[in-house]
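For this depiction, one protein chain was excluded, whereas all remaining protein chains were kept in their positions.
Chain naming follows the written order as A and B, and within any one chain the residues start at number 1.
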Amino acid sequence: MAYVDIVTALAILQFIVFGIKVGRARGRYGVKAPATTGHEVFERHFRVQQNTLEQMIVLIPGLYLFSRYFDPVWAAALGVLYLVGREIYAAGYVRDPAKRGAGYGLSAMPTLFLVIGGLTGAVLHAIGR
Amino acid sequence: MAYVDIVTALAILQFIVFGIKVGRARGRYGVKAPATTGHEVFERHFRVQQNTLEQMIVLIPGLYLFSRYFDPVWAAALGVLYLVGREIYAAGYVRDPAKRGAGYGLSAMPTLFLVIGGLTGAVLHAIGR
Partner (left out) sequence: MAYVDIVTALAILQFIVFGIKVGRARGRYGVKAPATTGHEVFERHFRVQQNTLEQMIVLIPGLYLFSRYFDPVWAAALGVLYLVGREIYAAGYVRDPAKRGAGYGLSAMPTLFLVIGGLTGAVLHAIGR
C-alpha cells in the first residue's frame, strides 16, 4: 500500500503546484480576487487546476478501490500514468487549449480504469465470487 | 464494505457522466475552453457537474465514517438515495435551474446524515461509550 500512498501524495503535490501557478498568474495578469476571468492565460491556468480537482475525486478513491480488490502495485502504476498525463495536459492547455486532448486522455483513462476495476472487484466480492 | 465501495464507484461514474455532458455542451453551444460561460444551457450542465463535485467531498468520507461507527449496509442505502437524488437534481437543473431544489435536497440530505452520523459515532468512540 505504500506505493499507492506515495502516488496519492504526489498527485496532491502536483495539484498544489497547479494552484501556485494560478496564484502567480493572478499577479502577473492582474486578475484580482474574487474574479476568475479577465485574462486568457490566467483562465487556462485556472481551468487546469479546476479540472485536476475534478480528476482527483476520481483518482484517489479509484486507487484505493483497485488496491483493495486487485493489486496495489498495479494501482500505483496506473497512478504514475495519471501523473505523467496530467503534466502533459497542463503544459498543453497553457500553450493552447485546443491541444489539451492528448494529455487529458492519458490522465483520464487510467483513473477511469481504476474506478471500473474497483467497481468490478467490489461487485464480484458482493456476489461471492 | 463491498456495498459501500460499489456506491462510491457508482457516484464517481455518475460524476464522470456529468463531466462528459459538460464536454458535449461545450461543443454543441460553442463555448471554447478555457471559458465556462457564454451559453445558458452549457452553464447549467457545468454547474451540475461542479455542484456534484462539492457533494462528493461530503459523500465519500461520509460513507466511510458512517460505515466505521455504524453500519456499512445503511451507509450504502443512504448512498443509493444520494445517487437517485443527484439524477433528479441534474435533470431538473438542466430543464430549469429554478426547479433544482427537490433533487438537491434528496441528494444533500443523505450525505449530511452520513457525516453527522459519522461525527456522532466518532465522538462517542473518543469519549469511550
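Note that a contact is a pair of C-beta atoms (placed from the backbone, for glycine too) under 8 Å apart; a residue touches a chain by one contact, two chains touch by 3 or more.
Keep in mind that this is a model prediction, so the values were computed, not measured.
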Contact footprint on chain A, counting only the chain that is left out: 2-3, 5-6, 8-10, 12-13, 15-16, 19, 32-37, 49, 53, 56-57, 60
On chain B, residues whose C-beta touches the chain left out of the figure: 37, 40, 43-44, 46-47, 53-54, 57-58, 61-62, 65, 68-69, 93, 97-98, 100, 112, 115-116, 118-119, 122-123, 125-126
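As a working rule, only the chains that are shown with their structure count from here on.
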Superposition of chain A upon chain B: rotation angle, C-alpha, nearest 5 degrees: 120
Whole-Å separation of chain centres (CA-atom averages), chain A against chain B: 19
